[in-house]
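Note that this complex is displayed minus one protein chain, with the remaining chains in position.
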Amino acid sequence: MMLIECPWCGPRDQSEFRCGGEAHIVRPTDSEGMSDAEWADYVFMRKNPKGIHHERWFHAHGCRRWFNMTRDTVSDRILAVYKVGETSPVGDGAAAEAGAEASK
Amino acid sequence: MAEPAATTQTPVRRAALDALGLTAAAPAGAQVTLRALADVCRLNLRLDAGIGAAVAALAAAGWTLPTTAGGVAKAADGRRALWLGPDEWLLLAPLDAREAMLSALGSALAGHHHALVDLTDNYAGIEIAGRPAADVLAKGCPLDLDERAFPSGRVAQSLLGKADMILERRPDGADGVPVYQVTVRRSFARYAWDWLADGALEFGLAVAV
Partner (left out) sequence: MSGQPFRLDGGGRIDRSRTVRFTFDGAACEGHPGDTLSSALLAGGRHLIARSFKYHRPRGILAGGVEDPNALVQVVTRADLSEPNKRAGQVEIYNGLKVRSQNRWPSLDFDIGAWTDRLSALFPAGFYYKTFKWPAAAWMTYERIIRRSAGQGRAPTGPDPDRYEHRHAHCDVLVAGGGPAGIAAALAAGRAGARVILAGEQGELGGSLLDEPADGRRIEGQPAADWLAAALAELAALDNVRVLARTTVSAYYDHNFLVLLERVTDHLAPADRTAALPRQRLWKLRARRVVLATGAVERPLVFPDNDRPGILLAGSMRRYLNRYAVAPGRRVALFTSNDTAYRTALDLIAAGVTVGAVVDTRPAPDGPLARQVRDAGVAVMGGSTVVRTSGRRRIDGIEVMRLAADGRSVEPGLSTQIGCDALAVSGGWNPLIGLHAQARGRPVYDPDTGAFLPGEPVAAERSAGGCRGTLSLGGALAEGFVAGADAARDAGCAGAVPPKPPIVAEEAEAPPRVLWRLPGRHGRPGRAFVDYQSDVTDKDLKLALREGYRSVEHVKRYTTAGMGVDQGKIGNVNVLGVVADALGVPVPEIGVTTFRQPYTPVTFGAIAGRGPGRFLDPVRTTPMHAWHAANGAEFENVGQWKRAWFYRRDGESMARAVNREVAAARAGAGILDASTLGKIDVRGPDAATFLDRVYTNMFSTLKVGRARYGFMLGEDGMVMDDGVTARLADDHFHMTTTTGGAASVLTWLESWLQTEWPELKVYLTSVTEQWAVMSLCGPMSRQILAPLTEGIDFDGDAFPFMSFRDGTVAGVPARVFRISFTGELSYEVNVPAAYGLAVWQALMAAGRPHGLTPYGTEAMHVLRAEKGFIIVGQETDGTVTPIDLGMDWIVSKKKDFIGRRSLFRSDTVRTDRKQLVGLLTDEPGHVLEEGAQLIDEATVPRPPVAMRGHVTSSYHSPNLGRSIALALVEDGRARMGGRIYAALADRTVPATIVSPVFYDPEGKRQDG
């Protein structure tokens, strides 16, 4: 049971939140010109990595705001919580490092 | 299908917990008191607190919006503004102030993107007071209710069992006991009441109406 730092409400129990899956998937604006495969990639395909994952969370039973979180799926360590529209302060280099540490 | 004749002249207003037909009870040794609260005017406000002109207009109308998480700002006549989120507040006032408030705040916010929505009937309020009140709430609320983390004048949205709850720590009672106000959506009123009453059993339960 994670302790999640809501960017607005502060640390709260995981039971107050809902995970919204992978973050930073941008909805295509030119879907008309996309192939079925390209469109399916947007709609259906997700990363599901072992290690660092940027994902969307929703404070469902609190302030009802969506936000982003970078989490190590191996250790459940939360590496960053950041607002919608921001990029994760945990870059891929740092991500690889944290992943290696977590799997030690 | 027997039913009382209703008259159009006098519609009867019923708070959600009226249906329970509660009667007052104060058994000896009861440490927790539950009270079904009468409805008050509840207006939900969505607004970007960065719009200085709107905030100023609200202040002129007697309303200061708390901007820190979990803050409660008090205004005249027991009115208060509860922080619900970064751009959301619940404004509480006496029930009979509703029309005037809607109109005054509507004017104050005219021209600014906002949503002022009357949620007076959307909710039901329950007061729980007593030394072990936090112990009762903790049976189904994951918040840290310690004095240091959640003193009087704080509000939070969280869970009470399986119901969403707005929890406000009110000023302590006359005898220094903690007092909390639990606000749930109207249809959850009975669940919340029964849940609290059952949770308070081990401490002795009094009911105030």
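Labels A and B are assigned to the chains in the order they are written; within every chain, residues are numbered from 1.
Everything below uses one rule, namely that contacts are C-beta pairs under 8 Å (C-beta built on N, C-alpha and C of every residue); 3 or more make two chains touch, one makes a residue touch a chain.
Just so you know, these numbers come straight off a predicted model, no measurement behind them.
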Residue of B:77, B:96, B:172 or B:198 in touch with the missing chain, whole complex considered: B:198
Residues of subunit A in contact with the chain not shown: 1-3, 13, 18, 20, 26-29, 31-32, 34, 36, 39-40, 42-44, 56, 58, 60, 64-66, 75-76, 84-85
Missing-partner contacts on subunit B, residue numbers: 1, 3-16, 19, 39, 44, 46, 113-115, 117-123, 135, 138-144, 146, 149, 161-163, 185-188, 190-191, 194-195, 198-199, 201-202
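In this section, only the chains that are shown with their structure count from here on.
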Centre-to-centre distance between subunit B and subunit A (centres being mean Cα positions), rounded to whole Å: 33
Subunit B-touching residues of subunit A, taken from the complex the two chains share: 8-10, 12-13, 15-16, 61-65
Residue ranges of subunit B touching subunit A (in the complex, touch as defined): 69-70, 84-86, 88, 142-143, 156-159, 164
